[in-house]
Structure formats: structure tokens, C-alpha cells
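Here the complex is missing one protein chain, while the rest keep their positions.
Chains here go by letter, A and B, matching the order in which they are written, and residues are numbered from 1 within each.
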Amino acid sequence: MSITVERIWWRPLDREEKIWVTIALIWCLGTFFMMPVWHVIAKQNTPNESYKVSVDDFEKIVIAFNEKYKVREESGVPVVHPPAGSDIYLAGTGIWQWSSILELEAGKEYRLHISSIKGGGDVAWQHGFSIVSAKFNANFMIVPGYDYVLKVTPTEAGEYGLICNEFCGIGHHLMAGKIIVKG
Amino acid sequence: MDEQKALSWQALYDNMWGIFALGIIVPTLIYTVWGLIEIATLPQMDVSKAMEALKPAVSQQAVPAAEAASAMAPEAATQAPAH
Partner (left out) sequence: MAEQFRTCPTTGLKVHLPAETLIKVNAVAAVVCLLVGGLAALLILLTRWPAIHLLDEEWFYRLLTAHALDMLIAWIIFFEVAALYFGSTVLLNNRLPAPKIGWVAFILMVVGGAFINYTVLVGQATVAFTSYVPLKASPLYYLGIILFAVGALTAIGHFFAALVVAKKEKTYEGSLPIVTFGLMCAATIAVFTLLHGAAFYIPTFLWSAGILPHIDPEMYRLAFWALGHASQQINVCAMVAMWYLIATLTTGAKPLNEKLCRTAFLLYVLFINVASEHHLLVDPALSIWHKIVNTSYVMHLAVLASMIHAFAVPAMIEVAQRKKGFTKGLFEWLKKAPWGNPAFASMFISLMGFGFVGGITGVTFGTEQISIIRHNTWSITGHFHGTVVLGTTLAFMGITYYIVPLIFRRQIFSETMAKLSPYFFGGGVFIFANAMMFAGGYGIPRRHWDVTFAGAQFPFQFDPTAFFFLALTGLGGLLAIIGGALYVLNTVASVFIGKKIQ
């Protein structure tokens, strides 16, 4: 088995190699080019608005929000019906629950702020905000200390599951809530 | 192809320390340093503005402070673990 490399190995590519590299390069640049282009023309992109916020401040806001727009309760969790176009707030809690059940209206835009709070527990964990339903799935990170603003326009009425898909401790798999969209 | 030119290109590829330096510096700048700067310079949320918008409606503002405080307490109870 000979290991030695030829003395001069720097030489031009053969025809097939040139063809392949050209195709591959165009393909790669094309797929790259589509990334910013799709961001501009597509209707569903990762949000670009976020802020720093203390865990306690976000919890204050969530409590005030729940209090102001609560319409009823389900299994002890407030169902909250905020006005269209408003800032709405949802948090994953330190006791592995979602802070409310949002009741939204189809066709209306909302500024949904997501973050992590203690909510009765000792620690505000990282969570995975995961909306799951037969036709729709969207996932965003919930990070304590950060307010992530999602501009959301629900399009179809129904009940959407809300689960956590970022490991956050022993109660992780019990975190299940929902978001209701009224027609 | 000119042999000298080939050998000088090869020397570049044989430059272990140059490759090492670029391999550490380039991704550290593009990913780490740029990312840390973005995280560090993130603006603060305007908490008072948010709280202002969530104040109870005008007709309820006549409610005495004690009642407003107890309106907050049930919220804390619903946050407490039920299981």
C-alpha cells in the first residue's frame, strides 16, 4: 500500500469533476439565495423581535394579562380572551404548566409574547413552545430572561394542542395545554 | 500548469498552522462573537408600558386597592400545582 502523495498534485480538474463542481456550486448558491428571498416572500418566518426581561417582570405581566382578559377557567387554568391586535402573553411555568389557555379569533393578528416564569415553582426553565394539531405544527424556544414576540394570525378555527418539546425536568411530559381559535 | 505555481499553492495547503488559525478564527467571528454581541445588545422590554396597557378598564379603577390586590391572589392560586 503506497501512502506517498505525488510531488505535484495541484493540477486542473478533469471534465467530469468540473461539471460536478459547477452543478454543485450553482445548487449550493441557489439554495442559499433562496434563504433570504423566502424570508421576504414567504408568509411564515422566524420572528425577529425579542427583548430582555426579568423572569419576575414577565410573571407580573402574565398575571395582569390573565386577570384582565380571563373569561372562565378549565381544570384550574384561566381561559383568556384578549382583544384582536393586542399584545398577548403566554409563559411556560416552573411547575410544568402553561400560564393560560388563549382564546383567539381567526383572521385577527396578535403580538404573542412568550417567555418562562416560575409560576409557583422555584425555577423558570427553558421550554419548547409547540403548537400541534392535525394540520398545523409550529415550534419556538421559550428562554427565561427573554421575551420572544411572535406576530400570529390564526387562520382556522379549532382547538390546537400546546405541548412542551424542550426537556425541562421531571414534569416535562405533563406539560400539555391548548390554544382555542374561534371562527 | 506551471510547476512553481503548483508548488506554491501546495505549500499553502501544507501550511498546517495557517489552516488551524483560520479554522479557529473564522467560525469564532462569524458565529460566536457576532452572536454574543447580538445577545448582549438586545434591548430591554418596556415593562411599564406593557403593565400600563394591562391596567384594569377605567370603570374598574374606582375599585379600592384592597379589592384589586385580592383580584391578583386567585391568579396566583390557579398557577399553583393542581397535581
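Methods note: a residue touches a chain if its C-beta (ideal position, glycine included) is under 8 Å from a C-beta of that chain, and two chains touch if they have at least 3 such contacts.
Predicted, not measured: the structure shown is a model, and the values here were computed from it.
Trainee: Residues on chain B that touch the omitted chain in the whole complex?
Mentor: 9-10, 13-14, 16, 19-20, 22-24, 26-28, 30-32, 34-36, 38-40, 42, 82-83
Trainee: So which bits of chain A touch the chain we can't see?
Mentor: 1, 3-7, 9-11, 13-14, 16-17, 20-21, 24-25, 27-29, 31-32, 35-36, 38-39, 42, 44-46, 48, 50, 74-77, 97, 123-126, 128, 130, 132-134, 137-141, 143-148, 161, 163-170, 172-178
By definition in this document, only the chains that are shown with their structure count from here on.
Trainee: Flag every residue of chain A that touches chain B in the complex, lowest number first.
Mentor: On the chain A side, the touching residues are 8-12, 50-53, 57-58, 60-61, 63-68, 73, 75-78, 86-87, 89, 93, 95, 97, 99, 119-120, 146-147, 174.
Trainee: Chain A touches which residues of chain B in the complex?
Mentor: 1, 3, 5-7, 9-10, 42-47, 50-51, 53-56, 71-72, 75-76, 78-83
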